[in-house]
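One structure below.
Note that one protein chain of the assembly has been removed; the remaining protein chains are unaltered in position.
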Amino acid sequence: MPSGGLLFQSIILGLLLGGLYALLAAGLTLYFGIMRVVMIAHSAFLILAAYLAWWTNDRLGIDPLLSLVVTVPLFFGAGVLLQRGLLSRLRPATLTMMSVLITFAIALMIEGLLGYAFTGTQRRIQLGYGTASFELFGARVAVVKLIAFGLAAVSLAALYTLMKRTQFGWALRATIQHRDAARLVGIDTERTAGFGFGLGLATAAVGGTALSLDTTIYPSLHWHWIGPLMAIIVVGGLGSVPGAAAAALLLGLAQSLLQIPMGATWAQTVFYVALFATLAVRPQGFFGGRLAQRF
Amino acid sequence: GGDDGGGGGSDDPIVVGISLPLTGDFSEPGKGVQEGYEAWAKITNDKGGLLGGRKIELKILDDQSNADRVVADYEQLIGSDQVDLVVGPFSTRLVVPSARVAQEYGMLFVEPAGAAAEVFNQGFKNLFYAAPAVADDHYNHLAEYLLALPAGEKPETVAYAAMDDPFAQGTAYGLKKKLEAGGVKTVVDEVYPPNTTDFGSIAAKIAAAKPDMVVGGSQYQDGVNLIVALQQLNYQPKLAAFSTAPTNPEFAKAIGNKTEGILSPTGYSQDAPYESNKEFVEKFTAQFGRAPEEDQANGYTTGQVVAAAVEAAGCAEQGDCQQKLIDWLHSNTVDTVVGPLKWDATGKPQGAHMIQQWVGDDIKIVLPADAKEADLVYPKPAW
Amino acid sequence: MSEIELVDVQAGYGRAAPVLRGFSVAVPAGSVVCLVGPNGAGKSTVLKVASGLLGPRSGQVIVGGKDLTGAGPQKMLAAGVALVLQGHSVFREMTVEENVLLGGYTVRDRTEKAKRAKFVKDLFPVVGERWNSLAGLLSGGQQKQVEFARSLMVDPKVVLLDEPSMGLDPKATSTIFEQVVRMRDAGTAVLLVEQNARRALETADLGCVLDLGRVHISGPAHELLADPQLGELYLGGRPAEKPPAV
Amino acid sequence: MRNGSKSLLSYGLPALVLVVAIALFPSLAPNPYVLSSGVIVLNWAVLATAWNFVGGFTGYISLGHGALAGLGGYATGLLIVKAGLPSFVALAVAALLVAALAVPIGFAALRVRGASFVIVSIALVLILLLVFQSWSSVTGGSRGLVVPRPFPGMLRPDHHRAFFFLYGGLLLLALGTWWLLDRSRFGMGLKAVREDEDKAEALGTPTFAYKLTVFVVSAAFTALAGGLYALWFGDLDPVFQFSVLTGSYIVLMALLGGVRNLYGPVLGAIIVGVALEYFKVEFGNTPLHLVTTGLLLGLVVMFMPDGVIPSLTALVKRLRNREDSSIREVTAADLAEQRREREAAKS
Partner (left out) sequence: MGLRKAFGGVVAIDGADVEFRPGEVNALIGPNGSGKTTFFNCVTGMIKPDLGSVVLGDRDLTGRAPHVIARAGVGRTFQLCRTFPRMTAIENVLAAVRPGGVLHGLRSSHRRAEIDRAHHWLTRLGIEHLAEAEARTMSWGQQKLLELAGVLMAEPTTILLDEPAGGVNPALLDRIGTLVRELNAEGRTFVIVEHNMDLVMSISDHIVVFDRGRPIAAGPPAEIRADERVLGAYLGV
């Protein structure tokens, strides 16, 4: 039986981790649930953002969080371009399948270019406060992890509001569901879909930066992330940001706690066990509705 | 250069084929080994080459740390490029498959970095590990030292965390076996896959068990991450030992210089008194602008071993010559920058590693006693 | 002057042969023009060209006297042209509310929007009853009603209707035809495609029979109704039996 | 529509070319390295063709077929090492085992469609990776598993030659099976699933049973290819046996050639397989080979979404008769006229 202290420490670590997962999965929820695009390259963009944050810190010596000023608009623009230039040209009938492949291709290119630019060496940001921590009821909370968690919370709240409360959110969903009908009610479907994609990539910029604060990065790291993130959005119910957030917290916590008895490797399987369990019991996910693309 | 054309000698270069993990998981040490090979080729060529004037030409391919790739690379080097000699890549995981290719083409295979036990129980007859000791023996001196401590001082509990990698586990479990036999209790024994980046939970488990000593079976980055995670939890062991990572030049910076007292085994020391080592350190520093570390030395040693065999056998090409080289190495000792090396029938070297410790902002040899540059600090200061 | 006019339009899909081969039609303000024809004649294609969904290969689309050939649906909508698609085009995974309000996407005035929403709710009771359910879960006919309601959220000058009565029960069908008449009386130009041809021609001022992408015959609606040959080829043999009045 | 000469041209002739090419390649290969590349390409060709049983017929895009190949490889290796079976017996048993295992896997995975299936298939790879890494007492973990040579003592070039022919035979078997299915009602049912699953079900196709059956067949062929690879290659490492990349390359190949065509995946495998080897030689020291692969995949998706073979046939067709007027066009009046004539003739 693990000690109470360890249990509590693991819960803290799990929640912090879950928060980060939620942010990383948010973009996927957007593309996937709203636009029916399977964006394999999302985690590659996360790693790209992490590299940019690392690079900013390494070369310019400034705080990696400052890189957000550049990466967020940059990624937003890249998302718009990606959507307008590539995804919008795919046939709607085969969009899902083809989007898998085209985004896979993008992931490969990002990985290759990162390797070319920064080599395959593992990198880690060296921060003055990298090992700083404070005590909370007997558990230690690392400052960097808390910052990442905070970034996640803020971005998710912003995203949720945007989708739920603005015309843009509605227009985006209408565009995806029936493009012609959306055009006929006066929606600029091209622009809307582009912005939607840009938004997803913007979350990748934030997520990647948060990720870079407390982890090692290397070009092929994105393969490691894509599985858990996909599992999260399925468990959360495709397309539901609150669902993804809840699933992320839950699975992060479960992973962290399961590591106590099972060890790190087996604990990772919790994502896939949850994925299969979800599909078997409730294919629509545990937090979203069946047809629901509710925000 | 001897250009007299007699006895099969010519001035054709001797082409040495190598595949290295220049990208991917092992790229950092892989590039270290590459420098070692390059230094060997340059130093040898500057002295006039081998076999009376044949220059050494390296043909290096990148296997991306991928076992499928490494096989294809050696396949290409031997089958298509018709290189004269091949030497090994970095990491046990790549050495095993590539050694088999060499074996099946009847080639000699001297390698710089296949230290784990499985390299030597595959039945390879052509393989030689060009370093003093295999993974399990890396901590031998440390184990002896700890077990010799008086009862009150001896660490009582130890936590182990090892990457799921034959080499990394080999080092940690080599030590574990000896300490357990000596009555030291294991309180945590964690294994993590090579791609792990989040060490929070493992660190939490270790910190909660409050062991006297922590041992990390690490390659490079995982060691750094584990140390940072332990420091985030403010865990202060009496002793901390990690394989490979602490000897890397980037290490101190990577963990924010909180290196106090960290131990690491090493097969190489820049100050080692062996004859060729002085020349190596000097010329390497001239070539690359900094002193060589363990990976560079391993590459260089590999070259030295091959060169000795080639000179002794008087040939370097595919075919019957390879068996002559193999036979010669099985029955002789070679002097290298890591000392004299000789091998058993499986290609296993017969020495032991030294133990280094971070003292202040430098890493110094502390064990064995006859080679030490400083005294081992125990318990170690807080990090 | 005609609100909308298609002049000698050629149009088709992809690389295939043209579907419309020199098609012309003009719909004056305050009138209903009914387009009938066999399946695959190109009726829906005409409406897609008129609404800007499909660019013509040649010919002109003139709206309110301005040449808008090649303009997209957004521009067309701004010029006052609205289309209700054939088949089902609700946003399936959005609620009825969201569907209807999206119909007023271009309406910026909130009170105006609310007023219209109330109007369509009264017109089609089911829209109000199922205000919060997902549109994709409604029955076929209910979805059609939502679509029609959605199109009523704006006040266009030209309305293009592609088989609006399809799948509707007689009551809802009547509601729609009444609405068409009301719009016409308010000065809107209506271009109506219907397979319920006799009923539609009774409502329409002008009729136009389309076959193989060309106008086969056109003229006052009542004249077409009376033509026996047209009856056999395009309108069905039996004259429509009116539901018995009570 | 499908007359004899056309089907001979589109099936028989390529088959002949393929057989001749397989028979002659080993003796034409200039060195053992080229021969070993040939083995790799054939391995890809079998994998892509096996994948196409699911991908081509049912339209379910599996990025997880790498895992099935990995399972086949590990099962073969473990049966030899742990159960002491002779190499090729182990291969056959392994294929059967993987086929049996494909039943529950398919049962779980085929319940979901479209993008969810893609996710599930990726998850399959990742979960197996974790299992094979962690369960080291059986699988050897990331220490890997060494599969004993089936022909001990054989020199490397001869070894390559033997496996080249083994793979060639397997490829022909897979192609033959695909061709039979394509002609059968079973194949028609699967294609109906690809287009509209509910509709197919309503027309009487037991869609789930069909999908599952073809998934199992596909898994068996994939496992055979994976098992042969294990015997040929000798070293299994979970990281490479259970890699999403493998599955993705398979998809790329099938898609590039054309999934609706018998020879599409083979052609794709040849193009991509050779390209991969070429990039490796060309950009050996940089990760640019990833970029080029990505670029190739991107170009295919954007410009030839149906694959090389269909694109080329369409092009040829278009050059022959510029306007696609294979569809006869008639007015209602013509139709009425014809009908009248027919009826007159009947009575």
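Labels for the chains are A, B, C and D, by order of writing; each one numbers its residues from 1.
To be clear about the criterion, a residue touches a chain if its C-beta (ideal position, glycine included) is under 8 Å from a C-beta of that chain, and two chains touch if they have at least 3 such contacts.
Quantities reported herein were computed from a predicted structural model and do not represent experimental measurements.
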Completion exercise
Neighbours of the unshown chain, displayed set only, are A, C, D
Practice task
Touching the absent chain in the whole complex: find that residue among C:L168, C:M183, C:C208 or C:A221.
Solution key: C:L168
Practice task
Among C:L6, C:A135, C:A197 or C:L225, choose the residue that contacts the chain missing from this document, as touch is defined above.
Solution key: C:A197
Practice task
Check each of D:A200, D:L236 or D:L256 against the chain that is not shown and name the one that touches it.
Solution key: D:A200
Practice task
Consider the whole complex, including the chain that is not shown, and state which of C:L53, C:L161 or C:L235 touches that chain.
Solution key: C:L235
Practice task
With the missing chain put back, which residues of chain C would touch it? List them for me.
Solution key: 13, 16, 37-41, 44, 86-88, 126, 133, 137-142, 144-145, 163, 166-174, 195-198, 232-238, 240-241, 243-246
Problem - On chain A, residues whose C-beta touches the chain left out of the figure - result: 93
Problem - Where the unshown chain meets chain D, residue by residue - result: 1-2, 180, 183-186, 188-189, 191-192, 194-196, 198-208, 326-330, 332, 335
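The criterion applied here is as follows: only the chains that are shown with their structure count from here on.
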Practice task
Please compute the C-alpha centroid of chain C, do the same for chain D, then give the distance between them in whole Å.
Solution key: 48
Exercise for the section: Could you tell me the distance, in whole angstrom, between the mean C-alpha positions of chain A and chain D? Expected result: 32
Problem - Residue list for chain A, restricted to those that touch at least two other chains - result: 115, 120, 219, 263, 265
Fill in the blank from the handout: Among chain D residues, those touching two or more other chains are 130, 133-134, 286-287
Completion exercise
Touching chain A in the complex, chain C uses residues 51, 53, 72-74, 77-78, 82-83, 85, 89-94, 98, 101-106, 134, 136-137, 147, 150, 153-154
Completion exercise
Listed in rising order, the residues of chain D that touch chain A in the complex are 59, 61, 63, 108, 111-112, 114-116, 118-120, 122-123, 126-127, 130-131, 133-134, 244-245, 248, 251-252, 255, 286-298, 300-302, 305
Fill in the blank from the handout: chain D residues touching chain B in their complex are 31-37, 40, 130, 133-134, 136, 141-144, 146, 155-157, 159, 233-235, 237, 239-240, 277, 280-281, 284-287
